[in-house]
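Notes to accompany the following structure.
Note that one protein chain of the assembly has been removed; the remaining protein chains are unaltered in position.
As written, the chain order gives the labels A and B, with residue 1 at the start of each chain.
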Amino acid sequence: MNEALLLMKPELIVTVIIFILLILHVARENSSPAYLLNLINGLLFINFLCGFFFNREGTLFGDMYVTNGLIVLEKNILNLGMLLISLQATDWLKKKDFIVEFYVLLLTTLLGMFFMLSSNNLLMFYLGLELSSIPLAALANFELEKRKSSEAAMKFIMSSAFSSGLLLFGISMLYGTTGTLNFAQLAMLIDGNPLQLFSFILLLAGFGFKISAVPFHLWTADVYEGSPVAVTSYLSVISKGAILFVMASVLFTVFKPLVETWYNMLYLLAVLTMIIGNLFAIRQQNLKRFLAFSSIAQVGFILIGMSGSSQEATASVIYFVLIYVFSNLGAFGVIALVSAQTGKEEIDDYKGFYLSNPMLALVMTLSLFSLAGIPPTAGFFGKFFLLMAGAGKGNFVLITIAALNMVISLYYYLRIVKVMFMEKNETPMEKLQISLFPRISLLTCMAGIILIGFTTLLYDYIFSLSTSF
Amino acid sequence: MIAITLLLLPVIFAIILLLAPAASSRRIALIGSIISFSITAFAYSQYLQEDFTKLNFDVSWASAFGIRFNIGMDGISLILVLLTALLYPVIIASTSRTVISNPKAFYSLMMLMQLGLMGVFMAKDAFLFYVFYELTLIPVYFICAVWGGDRSIPITLKFFIYTLAGSLLMLIAIIYLYFKTPGSHTFDIQAFYQLTLTPVEQGWIFWAFFLAFAVKIPIFPFHSWQPDTYTVSPMAGTMLLAGLMLKMGIYGLIRFILPIVPLGLEDWVDFAMVLCIIGIVYASLIAWQQQDLKRLIAYSSIAHVGLIAAGVLAANTAGLQGAIIQMFNHGINVVALFFMIDIIENRYGTRWMDELGGIAGQMKKLGVLFMIVMLGSIGLPLTNGFVGEFLLLMGMYVFNPWAAAFAGLTLILGAVYMFRLYRNVFLGEVKDHKMTTSDVAGWEGFILIPLCAIVIVIGIFPSILLNVSEQPVQQLLQFMNDHKSGVSGL
Partner (left out) sequence: MLTSAFYFIAFVTIFFAIMVVVSKNPIHSVLYLVLTFFCISANYIFMLDATFVGMVNVIVYAGAIMVLFLYVLMMMNLNAIAEQKRSVLFKISAAVTGGMLLLVLVAALKDANLQIQGSALEAEQRIGSIKVLGYVLYSKYQLPFEVASILFLVAMIGAVVLGKKDNSTKTIGIEPVK
């Protein structure tokens, strides 16, 4: 019994936090926002710490639920990202009425992701996925008075429902041909007959929607732009990260027999995603839209690593997502601060940002360098390992395309840096207050960006946890 | 131990700079660079005593991909590390004439740059080489863009994108080579030397490397970023670029192209050589037309490094030895020239040739010092430039007499445009009589006189450098020839 509890520890802790919040909301209706935020961030920090202790491996509920070192690590990465986003959102949440509801919704999505990561069965996978995306629609609409926010929520729920439909269609066909939903059994029964291929394409399209790979990306920019910054960063980092983790494990376990087929599909998706994401990112004027397209391009790179289908591939994808958490949240942290205090989100608003807020400009620059993959920031190592994993297949055309795309991406990331450091602004932004929580969060991101690259021990650790293909 | 100290020192000083008050930034940076220089001098003495143990450092870094933090110095590296360590105090001292906004950031970036340069010259692991190669880009970008003149932003952006695009090709080539290494793969450059690649592969890899380095060197037609960048950058940035950063490209040619893809080189060397020679003549002719002193030196620099690159591509002992010693000489000469142009600009408020004249009458010491460095730069016998250019031309003559003949034009044209500069700026009538000017100040002389001394000493005793690089050059050529016969034996 004890063992079973420890196995499900991450899910149980998150559930407990959700219940604490619900009860608290009923029992003490008039808690001050500051008190609530302190409490919640404290709980999230405990949640993050607990991720490192008493970890077990095993299965539960008749093979429905599985956990091992790698899955625990993935959950820890998500916990970390959750904590960082929560710390960054304090300024914005202080002015909101529904703090508890916000966190209940956010934590349930996290719970859904945990179940999704631990799923060993397509049914559990699907339920986890839904649990992790439906509350996000409500969260995207959290700026209740803004039309754009409602539009974002609407677009999100539509695309999410559509992709879920595709996934379900694919899953049902897979079930029809094999008679099972269990990952291990599916891997044995899949023989690549046309119906299974068809269902695989549907599943891949479903995944494509969730990770916003081109050509399934059309919802991304509008949703990112309309949602509150905290939700946008959650969507682009945590949601995407979790689904990438699951996608890697589903492709590498369930669809292992079809590896020849899906290699070419991933190849095509990766190339399209990188190129389109990059080309659109160049033209953006809104910083959140800009990061939306840049995150699309980043997904293209991750797909390259994933196409490697090896132990390196798993490790490099997880490693990159970890680095992506730090670099993207570094950038979003600055945007969150600026947006909460001044309401400005356009790139032009950041002209001369360096003069009034040198530290924030530096944080943003490092994050963007990391996203662009310039050594010695962690982002470079992440991308390098992805390329190495992809190059393991011997396809150097793909690697060359990726390198060319890194040059394009460099251009637009440097554009932001240029705007912040070198352009004059008649109405410069005032000096912003950085309160304690966002400060901690930004410092953590910076430490991550600088240190993770140099100490590649972490990669070795992830590599040792990953199973060979 | 020495090697890792040389890498750690800039980092430590960068951190000290960020913490220390801004007023003392320059002094701290100067102290740091002088300590680096003395350690390098010690390394040089160790090398002469053939005690190599302290010059190497090797630990595992990312074991999953067999990446090692493997640094060390052979003769070629040592000369370039020495050049870096020698020029750094000069470059930092040269900034004292101008007021620098936000000095903490400026000097920290300078230190970071030093780390990158040292790392490139010492790396024995291809991945490490790449990381350091790119690392130099960030500081120099910020130095040139933030502290540069008008239009510096778009120009440095072009520079950044150009060089990064080039080096990404190199990254692909390195990854390719990595997967070619036998057993559990490795990024060790020595292991790359052992590979036997087919001529087709060699051709591709040659181009990937060549483009990366050609942008950095820069070889015609990839040079278009260079004169603009030199012109708009602050003087320290220009010195860094011309004196040190170009050398990374040539060093890369020597380290990667010759021993790894000799057949690729053989197939394409004529083409590459023609590019180099076009660059030499073209840049010399343009330098002839320049009115802006800084731009003139920038173009002359393209001509000189074009010759060095051509010598490397000739791939024989004379050419390589000449290239290595000339890299050192070019670093010294070009930094000294920029330093003196900075003095002129500082005293007269302009660096346009037609606004200047008769400086030698007003600043006698400067006139003499400039003459010495200029003679070194155009390669007069008994100056450092002569040794280098003579060896280079000899190497090219062995390769192809016609190539040597055309490349030899650089000597004549170099003399023409440099003497034109000297005649217009230092001789003739004084253009602006109202200007009261002081001659070379004490601390400026303290920097310039040693540089001029080096120009002459190396001209007379080139063996102090040639001996150091002799053995590694022979080894490199040995590798190359073994490799060639190995592949053709297949």
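By our rule, contacts are C-beta pairs under 8 Å (C-beta built on N, C-alpha and C of every residue); 3 or more make two chains touch, one makes a residue touch a chain.
Please read all numbers here as calculations on a predicted model, not as lab measurements.
Touch, as defined at the top, links the missing chain to these shown chains in the whole complex: A. Across the entire complex, the residue among A:Ile17, A:Leu36, A:Leu70 or A:Ile134 in touch with the chain not shown is A:Ile134. From the options A:Lys94, A:Lys256, A:Lys418 or A:Arg439, the residue with contact to the unseen chain in the full assembly is A:Lys94. The omitted chain makes contact with just one of the residues A:Ile17, A:Leu70, A:Leu105 or A:Val231: A:Leu105. By the touch definition given at the top, chain A reaches the unshown chain through residues 60-62, 64-65, 91, 94-98, 101, 104-105, 108, 111-112, 115, 121, 123-124, 127-128, 130-131, 134-135, 137-139, 141-146, 153, 175-180, 189, 191, 193-195, 197-198, 339-343, 430, 433.
Keep in mind that, in the parts below, only the chains that are shown with their structure count from here on.
Centroids built from CA atoms put chain B at 43 Å from chain A.
Within the complex, the chain A residues that touch chain B are 312, 315, 369, 374-376, 380-381, 384-385, 387-388, 391-392, 394, 396, 399-400, 403-404, 406-407, 410-411, 414, 418, 421-423, 456, 459-460, 463. Looking at the complex, you find that chain B touches chain A at residues 61-65, 67, 127, 130-132, 134-135, 137-138, 142, 145-146, 153, 157, 160-161, 164-165, 168-169, 171-172, 175-176, 178-179.
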